[in-house]
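Heads up, one of the protein chains got dropped from this complex, but the rest are sitting where they should.
Note that the chains are named A and B in the order they appear, and that numbering of residues resets to 1 at the start of each chain.
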Amino acid sequence: MAAMFSQNPLMNGPNYSVNDAPRATAPEGARQHRFDPYTDNGGSTLAIAGAEFTVMAGDTRLTSGYSINSRHHPKLFKIGGTTADQKDATIVLSVVGFAADGEALKERLDTICKMYRYRHGKPMSVKACAQRLSTILYQKRFFPYYAYAILGGLDEEGKGAVYSYDPVGSYEREQCRAGGAAASLIMPFLDNQVNFKNQYVPNSGEGHALQERERRPLSRSEVEVLVKDAFDGAVERHIEVGDGLQIMVITKEGVEEVLLPLKKD
Amino acid sequence: MDHRPQAWGRPRDDVYGAYDASYLHTNGPKTATQSPIVTGTSVIALKFKDGVVMAADNLASYGSLARFTDVKRLRPFLSTSVVGFGGDVSDMQFLDRHLTELAIDEAYEHDNTSSSSETPATAGQLNAANLHKYLSKLMYRRRNSFDPLWNQILVAGFDSSSTPFLASVDLRGTTFTSPSLASGFGAMLAQPIMRRHAATEEDAAKLTRDEAVAIVRECMKVLFYRDARSLDKYSIAVVTRDGVELSEEEQLEKQSWAFAERIRGYGTQTV
């Protein structure tokens, strides 16, 4: 007991300091909230890697509930350029889910890519950027960015690269991926049309002897048609998808951007 | 004996025991807004050829009680932009004071524009796009700390290339822009009317000021007819490159409630 009132700052800290005075048990931590920090702003994205290009696409509708907040809200962002208009960027990020988190995620990744360029004197590779994006997402594992991200670019060999993520940073490199509200509508279509799933060589046999159709890289024009068809289909069946289709094609020449109309209903 | 100044005049620990400072601590959990209390309803805004029109009624409701009927929910900023607030009124007041401080900070550097021909945009002052970015970062930070400012905010003015600017940010930090914007009930009732006249940026760029003002006034009337938490007194602001014209004493005119008789459940029913 004596030590308690010793007034020796070494034994019981600075005396009388308001912060160090004994606390009447104040239960902290037990916080209850009715505020839901998340919403789903709808929309859908899609990315397909080709032999020497990558096509990224997303619709431009932003919804909340049954309301259309905006008919022109881009989901595709060029990342890591040296200027405000990102005209020399070589990596594209697409985000769907909660728009505010998507925006924050995009800005985080963009600044990190810029810092990398300043520090190392060269742009970040897609592979490095993809790993870094995973880390960013996982850092918020317990208050996640509610955003489904897809990263597209060209790998070190100049081949198209698509990396897809879940909101907490689990990721893999893929040939193609659809994300967002209409992902479940678009993905089976892509499986069939890009990876030729369930396509067989006619008259090649019965049952297990049936030969799969041989996979081949798709040409750019084929992919562009595929993307438009995928979204036209999604627009027809999903209310949160529509208004405009933003497409970015990444080639060794840089990033080309087109904006196509979609149904506005 | 402890001779340090913070001990002066305090009872001695060795005689009286340690000082009980518990009353200085706030017990219980940290509090944050869980729901709005006094609220304002829709804010609507529409771009036109050389500016933006914004309107909001002058009512602050306490639940279903029409509590304050002279509440100004449109706030000019640096006489170059207008900020319209829907949602919690106390959070709006907090933000308004914050924006006042921001405007004073701006005045330290920029208000001394010496030539009268210099516009705020060229003088490097905060424009509406900058202000919207600032507010969206603020709102997003507050949602991240689970202590949101319970508002939906519309920001109108001009961007750095001096084209009309209109954007929204809400309590979660979600941002978006559109030729016309409306918060709350306005999103259901006013937005379709405004989109009929300005579906795209190009359409909006063809609207004259008078047309835009007329459309917005029409929308305010529709909102008063159908939104139970609305008022027939409202504020309307027009932002142009010449500045902000704000009128806070508007009255809805030429109301006709004849349509109500034909609608079951709307007012007194005789059948």
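Methods note: a contact is a pair of C-beta atoms (placed from the backbone, for glycine too) under 8 Å apart; a residue touches a chain by one contact, two chains touch by 3 or more.
One rule holds for everything that comes next: contacts and distances are computed from a predicted model.
Chosen from "Alsin", "TBC1 domain family member 30", "Proteasome subunit alpha type" or "U6 snRNA-associated Sm-like protein LSm3", the protein name that UniProt gives for the omitted chain reads "Proteasome subunit alpha type".
Under the touch definition stated at the start, the shown chains contacted by the missing one in the entire complex are B. Checked against the hidden chain, the listed residues B:Arg73, B:His197 or B:Arg229 yield one contact partner: B:Arg73.
Checked against the hidden chain, the listed residues B:Leu24, B:Ile104 or B:Ala228 yield one contact partner: B:Ile104.
Screening B:Ala7, B:Val89, B:Leu171 or B:Ala237 for touch with the missing chain picks out B:Val89. Touching the omitted chain from chain B are residues 60, 68, 70-73, 89, 92-94, 96-97, 100-101, 103-104, 107-108, 111-116.
Rule of thumb we're sticking to: only the chains that are shown with their structure count from here on.
Chain A and chain B have CA centres that are 31 Å apart.
Interface residues of chain A facing chain B in the complex, by the touch rule stated above, are 4-5, 7, 14-18, 21-24, 26-35, 37-39, 41, 62, 64, 67, 69-73, 98-100, 103-104, 143. On the side of chain B, the complex with chain A involves touching residues 1-2, 4, 6-7, 10, 13-14, 17-22, 24-30, 32-35, 136, 140, 143-144, 146, 148, 168, 172-178, 187-188, 191, 201.
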